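Apart from one protein chain that is not included, each protein chain of the complex appears where it belongs.
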Amino acid sequence: MISAMLLRALDRRAVWLVCALLLVALAIPFANLVLPEGHPLHLPNYLVPLLGKYMSYAMLALALDLVWGYCGILSLGHGAFFALGGYAMGMYLMRQIGTRGVYGNPILPDFMVFLNYKTLPWFWYGFDNFWFACLMVVLVPGVLAFVFGFLAFRSRVTGVYLSIITQALTYALMLAFFRNDFGFGGNNGLTDYKDILGFNVLSATTRGALFAATCIALAVAVLVCSAIVNSKLGKVMVAIRDAESRTRFLGYRVDNVKLFAFVVSAVIAGVAGALYVPQVGIINPSEFEPGNSIEIVIWTAVGGRGTLVGPIVGGLLLNFGKTVFTSLWPDYWLFALGGLFVLVTLFLPKGIVGTIRDLLARKAPPRRDNTQPEATGAEDAPLVTEPAE
Amino acid sequence: MTGVDRIAAGLVLGAIVSVGALAPAVAADDTIKVGVLHSLSGTMAISETTLKDTMLFLIDEQNKKGGLLGKKLEPVVVDPASDWPTFAEKARELISQDHVAAVFGCWTSSSRKSVLPVFKELNSILFYPVQYEGEESEKNVIYTGAAPNQQAIPAVDYLMSEDGGSVKRWVLEATDYVYPRTTNKILEQYLLDHGVAKEDIRINYTPFGFSDWQTEVAAIKEFGSAGKKTAVVSTINGDANVPFYKELANQGIKAEDIPVVAFSVGEEELSGMDTTNLVGHLAAWNYFESVDTPENKAFIDGWHKFIGNDKRTTNDPMEAAYIGFNLWVKAVEKAGTTDTDAVLKAIVGLSVPNLTGGTATLLPNHHLTKPVLIGEVQADGQFDVVWQTKDVVPGDAWSDVLPEDKGIEADWTDPIKGCGHYDTAKQACTTAP
Amino acid sequence: MATRLLRLIGVLLACLVLAATPALAQSQANAAMVDALGQGGFPQREAAIATLVATGDARVVPILQALSDGNLYTRISDGKVVIAAKAGSAFALKGPLDGSELGTAAAGDLDKIKINNGLRGKIRTAIGQMTLLSTDRATRLSAAQSILKTADPTTFELLQTALAAETDPQIKSVMELAEAVIVLKTDATLEQKRAAIQTVAGHGDRDALTVLTAALTTVPDALKPDVQAGIDAINRQLQLWSVAQNLAYGVSLGSVLLLAAIGLAITFGVMGVINMAHGEMVMLGAYVTFVVQQLLQSYAPGAMEWSLVIAVPAAFLFTGLVGIAIERGIIRWLYGRPLETLLATWGLSLILQQAVRSIFGPTNRPVLIPQWMTGQVSLGGLDITWNRLWILVFAILVFAALQLVLNRTPLGLQMRAVTQNRRMASAMGIRTPFVDAMTFGLGSGVAGLAGVALTQIDNVSPNLGQGYIIDSFMVVVFGGVGNLWGTLIGALSIGVANKFMEPYFGAVLGKIIILVLIILFIQRRPRGLFALKGRAVEP
Partner (left out) sequence: MSEASDRFKTMLYLNGVSVSFDGFKALNNLSIIVHPNEMLAIIGPNGAGKTTMMDIITGKTRPDDGEVFFDGNIDLTRLDEAAIANLGVGRKFQKPTVFESHTVWDNLQLALKTPRGVFSTLAYVAANDDVARIDAILDTIRLSGRKGELAAGLSHGQKQWLEIGMLLAQDPKLLLVDEPVAGMTDAETVETAKLLKDIARTRSVVVVEHDMSFVRELGVRVSCLAEGSVLAEGTLDQVSANPVVIERYLGR
């Protein structure tokens, strides 16, 4: 059974993607560490964590695509799961600082000394252990997604209502984490990390390793997603996306399927967040901002939802564009970015990958195994004209 | 074999490779690059954009004077978009990719905390032009804004004095982030030390961008009706100030009855408000536009000409940027190079003129000596200085008010004490360098 | 230092006593006395004010007023004190005593006479004393109030003279309170003091509470129970009022939320466009107000007081037109794909924000607050600020007007027809593109109206809209998409709930609790407060 699933996961598309990712996982650290400076393909140090950041964003977009592109659940709060995973990792990294903080307190992180904490709050216990932190990276977003999804899907909160309450979720979390009394460093968040598993987070080798880890994690996420969407469950998900109550009348427990997808997606987002933090060097409450979550949706849409490669392309491309434009046209980049969103929605409704596929499919004769989902979906149903169920 | 997927995979690779292509923008030899790291979009753009313009103005002026070390200065402006991780990313980009000689930037404490590791790692210099919470001294940062003892403490002293109204009851009204938290911690301790009873201090925190102040202003009024002279010490940040002051004016809280002294409200913030009903409320700064000195007049005139608008105000962080830039220019001239270590070595002890008179000297703890001025809001949106320190006040990185910071010093020139947190009692640095 | 100050106060008090009896209206203020205002520091200025007040000369009042308003200057050339008013880039000068025109002077030739809060308070008292017998009711009222603020024992006789002559009940009540407060400060007999305590306690408002709390430490022990009883009585009363006050705050917050959300209730609720640029429409409305005021200031300064009235139609038209342009240019290609409207309008909101930032600059722009919107009105123990009251009225008007448009006009009928069944409406000859554009324009225009109102309580900055977009969506979704009444009830209940929670949990925690409650509420009623029920249609 397991082998059948694995086999299914390795369909042609996924194989290509995984190979490309593994190649990148090797190539980037190689270009950075092995090739001497001055070599035309040498990659400067500062680019490695930057690329690592793009990779974790791509993973986040992939996570969103699993629920949105395949299951029709538009979450406007996926940044919350990402940030929670990030905070779990950040807490581990904070505990690793030990006495090297400004105040030299062996247990309490600097900001706690600052705010007159006398003892470590209970929810910080255990985070000095890497594996415990890793468990939390998966568990915290997963459990939150489970509880939230359980309530929401059971009550059949759908469409735009669901989108808005996911937004409320991340907004509420943002407000909570901004509070200094909450015990997570308030507005400043967690930063000034020293090392991870005993390796200096700032060293080039650690960064190369972190980058490779991110690529591998992304490849694994691609495999997981591929295994899901190519299974019968994946077909049920698409069925739910396109005609939710029809699926119900076939005897599928739509709430459970959605919950499964939502939890898996939240966990992938959490892992992406955990990989993001050591490379970027800071985690703070603005990651919970609703605007960030909307951006994730946009990466996915621009890349092409309902495909595995689309969100990855979108996440990489848009963030790369952001980096370039904020330096190239610091005063006007928002025009470019905003204009891009408008144009893509108007002219490339299926996103970059979807459009390219369409173009190629038009040239090539239709194939028998064409399982490409259309970019139409439940969300395309008119919103208000339909009386409530 | 699907062509689509190969193309898609190629896209992934291509995107990554093209980032690399962006990298080696080789610095031209005849210019010195200066990084400007201020948010031009997002929530902080409202404050930081002016500082970006100020830097462009100062660099422009310097180039007119013939540049530095015979080379032209070239500003490299980036937009960190009010996002703290992006600040770190952009700082890295400025230093590693653009090879800037120094970076002028940041506004919020969070953005500074976010870029700190980058500056330490890549050994570059950050000039930080905003008043802040103190409790920090770093080798790679020059703090040209006020430390708490150069703003908060003198303001409270003034209000406790007869001139200031002999205030006995205090509301510490703040936005919930690290600068107000620390300032309030210091102030609370200071007030308690000066015989203010615990029940005469009210501390309240609100979130960023808070806009519905009805309840809180009413609570201030109620707190102020205990029969003792009451004042509000406000560390409310940025956007939340306008609705706060509008509510104050509407609920009829007059400066004569309950004065509000603010540490984050300057000319620029006032220019967005109708100040007729706010006359007499106070602000503590190291600079006011209304101060009448030849240096200030020249600065304001030059600024108006540069920005092409003679209504644009100047403010304290602009002066801090001005001082920071001049210090850097002087240090580079003295060192004869823009090399970080040489500049850091040269810069301590240098003095440049303040715009309000007197000179700013950079102390070994990387803070400045500054005069402290208390101003009252006028109907035209300017401040009238009603009190000022006789001498410049040296910036104190570690507050002497807090018991845990007593005896902590920072001195980046001393070979032994060469750290940011030197415990004079233990005679040792208590942090890893 | 201290002795000098004491002496000074002594002189001041003596002067005030002299001034107190108008029968003694004696000497004339002279130029030297006025010029003394411009010399030395704050202590000297205080003395100079005292000298002027001591003359009892009525001409001193406008001088003090000018000093308090910051219009009194010293002419550097001859050290003369003048009243200056800005006239273009220069100042028009007037003689302080005789009001004679003294020509103009450049800003550099004048030195402003500075005062601080302490002096401002003293001037207020002095003006109060000198105008307590004025014939103008408003002047007398404010004079009585400033006397009450300081409650200086030396004003006692003056106050009694004024009380005897006073007929206006409101002023009389203020004066009586002031009299009682002064009695408490002097060494009057216990009986007198007890009566005074009764008078103060009888007033029952916060000012009275302040007086009594202060008196608690100063009165003789024998009177302390009386004072305490008075304090308790007032506190009980205030507690009742505070419920009403919280309700008023909540309704006010609700009205702001309603205004912010109601445009969205149309573009999102009725049309189904997830309009992320809604906040920017609000922001544009606020900037229209700013521009209208700038234009008025240049071309019709007299109409400034009515700038908001002019800004209302201007903002509606402008944002409405922008809305129509957006609908024609972008939204119309996206009907039936509501979630994609989210992406396009998000992009649009970035563009609009940056456009405004480029045109008007990133900083806050000042919007003047007209006189009729400043200050507050007291209803018993309730304090309601005028601007909040007007915003509430405005919100109700907008809501009512919108109901009228949607339910009573042909356009409204067509709008509902199109949104309920586009194809059918089109088949019946309704020009659906026109109706779509008008509907979106209406929603955007209403958002612009919200912007006009928000200038009175919030920043006018490119970020203005961002602060309201999430709350607006919450309100619409909580109330039930597609139902204006739901939006009304939703806004008000969120506002009131918020304000009742704030005192207990603080602003942040209160808001988090509200959000969690909304999330839980949506679980209970997945279609909001006012869900449309109906036969299930095909999946």
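Should a chain be cited, it is by its letter among A, B and C, assigned in written order, with residues numbered from 1 in that chain.
In the analysis below, contacts are C-beta pairs under 8 Å (C-beta built on N, C-alpha and C of every residue); 3 or more make two chains touch, one makes a residue touch a chain.
Given the structure is predicted, the values throughout are model-derived calculations rather than measurements.
When you scan A:Val236, A:Val277, A:Ile294 or A:Leu348 for touch with the missing chain, the hit is A:Val236. When the missing chain is restored to the complex, the residue among A:Leu169, A:Leu190 or A:Ile228 that touches it is A:Ile228. Here one chain is not drawn; of A:Phe30, A:Phe150, A:Tyr252 or A:Trp329, the residue touching it is A:Tyr252.
Residue-level contact of chain A with the missing chain is found at 1, 4-5, 228, 231-233, 235-236, 238-239, 242-243, 245-254, 256-257, 260, 368-371, 373-374, 376, 389.
Quick note on the criterion: only the chains that are shown with their structure count from here on.
Chain B and chain C have Cα centroids separated by 30 Å.
With centres defined as mean CA coordinates, chain C is found 45 Å away from chain A.
Chain A and chain B have centres, each the mean of its CA atoms, that are 34 Å apart. Shared interface positions of chain B, i.e. residues touching 2 or more other chains, are given as 40-41, 176, 205, 207. Each of residues 175, 178-179, 331, 334 in chain A touches at least two other chains.
Within the complex, the chain A residues that touch chain C are 74, 148, 151-152, 154-158, 160-161, 163-165, 167-169, 171-172, 175-176, 178-179, 243-246, 248-249, 290-291, 294, 297-298, 301, 331-332, 334-335, 337-342, 344-346, 349, 379-380, 382-389.
Contact residues on chain B toward chain C in their complex (touch as defined above): 40-43, 45-46, 49-50, 162-165, 176, 204-207, 209-212, 214-216, 218-219, 221-222, 224-228, 239, 242-243, 246-247, 249-252, 255-257, 259, 268-269, 271-274, 277, 279-280, 282, 376, 378-381, 384-387.
Contact residues on chain C toward chain B in their complex (touch as defined above): 5, 42, 69-70, 112, 114, 116-118, 120-121, 124, 149, 206-207, 209-211, 213-217, 245-246, 249, 252-253, 256, 353-354, 357, 361-369, 374-376, 383, 385-388, 456-463, 466-467, 498-499, 502-503, 506-508, 511.
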